[in-house]
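Just one protein chain is left out here, and the rest sit where they should.
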Amino acid sequence: MVDYDPTLIGKVFEITEPVLVTPEMIREFCEALGETNPLYTDAEAAKNGPYGGIIAPPSFAVTFRNGRHFFQNIPRFGRAGFDAGKDVEFVAPLRPGDKVTLNSSVKEIYEKTGRSGTMVFVVVRSTLKNQRGEVVAHIDHRFMHRT
Amino acid sequence: MSDIVAIDRFENVQIGAAIGPEPMFLSKEQSRRYARACGLDAPRFTDDEGARKEGLPGMIIPGNMSLGLLTKLVTDWIGQSGARIVRIGTTYRVLVQPDHTISLQGFVTHTYPEERACEIDLWIENEDGERMVTGTATVQFPK
Partner (left out) sequence: MPTILDLHSHSEASEDSRAPVEAYLNWIKLRRQQLPLDGIVLTEHRQWNGGADYRALEDKYGIMVLKAAEVETDYGHVLVFGVNDDITARFDFANVRLPAQELIDEVARMGGLAVPCHPGRPNVGLVEHYERKPALENVVAVERLNGGSRKGENERSAELIARFGYKATGGSDSHLVSLIGLCATRFEAAIRSIDDLVRELKGGHYEPVDFRPRRPEVRRAEPVEASSHRG
């Protein structure tokens, strides 16, 4: 069985400093994914669209990262963690000018075996909020540690 | 850019309908560009030598980039229908390396007529037809 302090589950170690979403960040992100959807790339067209202006592509939400305190406090097992997968719930669109904060906690820890050996999964749940305190997205991030 | 045939309205969503395949050559430059755009400076995402020092076979693309490409497959399919992707989940089964042709694919697997929503299976295949990344998404159409 995995050995860890069960009181860590659900604890929020820090709320990150707000990150300003700029039009350049969205443009670079779109270019990197080959994105051409006018909702995300064409200010003129987007103005008359359902959002009244450019929004970021939904997956832009996963680019916000936890801070130092968070990683200092979450449990570690064996070697460095790998990204094993994510579950993302998109709640509200992100727009240029939004200021995004992230708060994260450990949701779950479990052990399983697979092709590469025994692994411990640490599931981190992050909630993104904008400057109005509205939830933008919930992200469950599965970190896989080989033991 | 995308050859995906977009859906126009919920009434035309059919269980079993294929989304893609959308083949693409994933270059090292595109992978580096994604890493740069997201502030990911780990060597495994930017150069082969650095990746090998981390015990990897060579450069890999970030998991988030796979998630981004699959999300884009769904938003390309949604097109101008006014629908919204409300959830996506991904599992990274095999490392995805740039300088290969990958194929993005999906299937509509279930519909919820009362909610005007549908579920989609998603995956990224390599040249051998192996599913390197799998996922599911939920799409909500306007009520």
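By letter and in written order, the chains are A and B; residue numbering begins at 1 in each of them.
Heads up, the rule we're going with is that contacts are C-beta pairs under 8 Å (C-beta built on N, C-alpha and C of every residue); 3 or more make two chains touch, one makes a residue touch a chain.
Quick caveat: nothing in here was measured; it's all calculated off a predicted structure.
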Missing chain -> touching shown chains A, B
In the full complex, subunit B touches the hidden chain through residues 15-16, 21, 23-25, 27, 29-30, 33, 89, 91, 94, 101, 103, 107, 109-110, 119, 121, 123, 125, 127-130, 134, 136
Residues of subunit A touching the missing chain are 1, 31-32, 34, 110-118
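Note that only the chains that are shown with their structure count from here on.
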Subunit A to subunit B, mean C-alpha position gap in Å, rounds to 16
Counting only contacts in the complex, subunit A reaches subunit B at residues 25, 28-29, 31-37, 50, 57-59, 62-63, 65, 82-90
Listed in rising order, the residues of subunit B that touch subunit A in the complex are 1-2, 24, 30, 33-34, 36-39, 62-65, 67-69, 71-72, 75-76, 82, 84-92
